[in-house]
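Here the complex is missing a single protein chain, while all its other protein chains stay put.
The chains carry the letters A and B, assigned in the order they are written, with residues numbered from 1 in each.
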Amino acid sequence: MRNQRIIPAVLILAGICIAQTPDGNALLKKIDENMIARNKIITSRMIIHGRRGSRTIESRSWIQGAEKSFTEYLAPAREKGTKMLKLEDQLWTYTPSADRSIRISGHMLRQSVMGSDLSYEDMMEDPKLENLYDAAVVGEDTCLGRSCWVMELQAKVVDVAYHSRKIWIDKTRYNVLKEERYAKSGKLLKTTVISETMQVEGRWFAKRAVFKDVLNQGKGTEFILESLELDADIPDYIFSKAALRK
Amino acid sequence: MLAFKLAVKNLAGAGLRTWLNAFVLSLAYVVIVWHSGLLEGWNRMARHDMIEWDIGGGEIWFEKYDPYDPFSYQDAHAPVPENWTREVQQGRMTPVLLTTASFYPEGRIQSVLIKGIDPAQSVLKLPADSMRTDEEIVPVMIGKRMADSNHLKKGDYITIRWRDRHGTFDAAEVKIAHIFKANVPTIDNGQIWMPIEQLRQWLKMPGEATYLVLGQNEKPASAEGWTYQGHDRLLAEMDKMIRQKSVGGMILYTLMLLLAMLAIFDTQVFSIFRRQKEIGTQMALGMTRTQVIGLFTIEGAMHGVLAAVMAAVYGIPLLSLQAVRGLKMPEGMDDYGVAVAEKIFPVYSAGLIAGTVVLVMLTTTIVSYWPSRKIAKMKPTDAIRGKLQ
Partner (left out) sequence: MIRFLIKGLFRDRHRSLFPVITVTVGVTITVVLHCWITGVMGDFIDFNARFTTGHVKVVTRAYAENLEQRPIDLALLDTKAIVDSLKEQWPGYDWVQRIGFGGILDAPDSLGETRAQGPAMGFGIDLLSPETDEIGRMGIRDGLASGKLPERPGDILISDQFAHHLGVGPGDRVTLLTSTMYGAMAMQNFTIAGTVNFGIELMDRGAMIADLSDMQATLDMQDAAGEILGIAKNHRYQETVLAQMSDAFNKQWTDPEDEFSAVMLPLYEQNNLKSLIEYTSGMIGLMIFVFVLAMCVVLWNAGLIGGLRRYGEIGVRLAIGENKGHLYRAMILESVAIGICGTIAGTAIGLGLSWLLQTYGINVGDVMKNATMMIPDTFRADITPPAYFIGFIPGLFATVVGTSLSGIGIYRRQTASLFKELEA
């Protein structure tokens, strides 16, 4: 545990010495700019590897900025029609079988989403890293054959799920290629490894990634981006509780 | 006095029969005393253990705390009121802070209740001082049942993940510094104990507690938002169970007594049948019917006295041995939520023994009296000739 605290410190020191190292917070801003569009519509697949085999879940999400998102599950048949609405820090879920929308709060937020390695809380996080963390570039590395900056993120607000993160950023495309999320104690909790990227309207996004809850046994959850539409027209009613029932 | 002397003589004269009756009655004494003593021993032990290990002299709960509702734990914490600072410092009460967390035995995520307690506390018997180590890694202790069900042993490292008061994830590796063996399942199942200061730091709840355990006979001043829970409430479930057991025991005693009474009744009927001449003679010599009935009743009741002596002869060594050695109880009994020691030591109170003697004597007397009433209907003239009536 002590080592884990020292290593980042050493890396930070090392980072200072490297010439032409960009400013961490400025870099973070660029990452957010790349990631967060005014509007986007995503179709994706999630492959969840469990102890008893794998399941694939397809969904379509409408996302507006960093605050609002609406997800509808498309497959498998059992999950079809299940919807989730996130408005700032509130999360509602709807299933056609019960025809009710229930707010997920407290205890339930800690549950995993559809049995994946992601929790509802992971979904609820403010995707704007800039709002949550102070960043410093601590080194360089190569991921997916691209040269990256390695950045160390330290929380600057108290109510954040992960106290620190380490991210690998493509030096020119500003997309994340690898991420590690740490507990306050420095213990590694979750990892994300991107295995394929794609370009949409000049921006780069992860096409395939694997999320993993490190403490848990298992092979992690694969995430595959099927399609991505940027700055699409999304009518406002989508982000309302009424839309859940439609 | 005459009646008493005669009774002794007659009983001695009956020889083996008297001894057999007395033996059966003595069994009733011993069984009743033993069984009640065992229950009482269990009751005291369970209360004693609960008080020593879990509830102390009572508890003070923060108002939002509801032990049966894990949802309540998230908000069930507040700074320990200032007017108790002195008591806490003097070790007259000790704060406990708790939170739900996840841990990963064998890579499988599992919920656990983390309880923080002061390693220096002396209010509870909980061996919290086993968590005072110089090692940098956080020491924790767990109960034996927890260790068994998760295949953990002393010295193992486990990862715990929790969230602080702001919801930030945190995780740490902790070392099992001690596995304690307590008879009280409520401090064991699904729980990990750790030093309270460390937990307060982890949760960012400095100086806070969920509940406080009081030392014996402590009655601290009340504080807003905190409610006192006395023994009557904290031990209610257990009292209920013990009460049920003792009602069940009553049936046993009743049957045992019935059996002994059958013997006495039989003997009395026989005596009266066989000794009609004697009865007739006594009446002829001027004894009133009541006196004769009294004589026979005392004779029957003397069995009770004899039995008490006999029970004392073999019962006292037997029961004392049990009281010293204890009765081994099986594992798993405490799955039913009530503390059960490995061994139960029966407690035979003076009240229990006196009560049993009174009970047996009373029933014996009644049963002796019952057939003797027949004497009242006898005609002395017929009786003296031994004529069957």
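The rule we apply is simple: a residue touches a chain if its C-beta (ideal position, glycine included) is under 8 Å from a C-beta of that chain, and two chains touch if they have at least 3 such contacts.
If you're wondering where the values come from, they're calculated on a predicted model, not measured in any experiment.
Peer 1: Which of these touches the unseen chain: B:Glu63, B:Asp129, B:Glu173 or B:Glu237?
Peer 2: In the complete complex, the chain left out is touched by residue B:Glu237.
Peer 1: Identify the residue among A:Thr43, A:Ser112, A:Gln154 or A:Ser240 that touches the chain left out of the display.
Peer 2: A:Ser112
Peer 1: Spell out the interface residues on chain A facing the chain that's missing from view.
Peer 2: Within chain A, the residues that touch the unshown chain are 48, 50-52, 55, 57, 78-79, 82, 93, 95, 97-103, 107-108, 111-116.
Peer 1: In the full complex, which bits of chain B touch the chain not displayed? Write them out.
Peer 2: Residues of chain B in touch with the missing chain: 16-17, 20-21, 23-24, 27-28, 31, 68-71, 108, 110, 149, 237, 240, 243-244, 247-248, 251-252, 255-256, 258-260, 262-263, 266-267, 269-270, 273-274, 329-333, 335, 337.
Just so it is clear, only the chains that are shown with their structure count from here on.
Peer 1: Quick one: chain A and chain B, Cα centre-to-centre, how many Å?
Peer 2: About 57 Å, centre to centre.
Peer 1: Taking the complex as given, what residues does chain B use to touch chain A?
Peer 2: 70-71, 74, 102, 104, 106-109, 136-137, 159, 161, 163-164, 166-173, 204
Peer 1: Could you please specify the touching residues of chain A with respect to chain B in the complex?
Peer 2: 1-2, 106-107, 110, 121, 155, 158-163, 183-185, 187, 189, 213, 215-218
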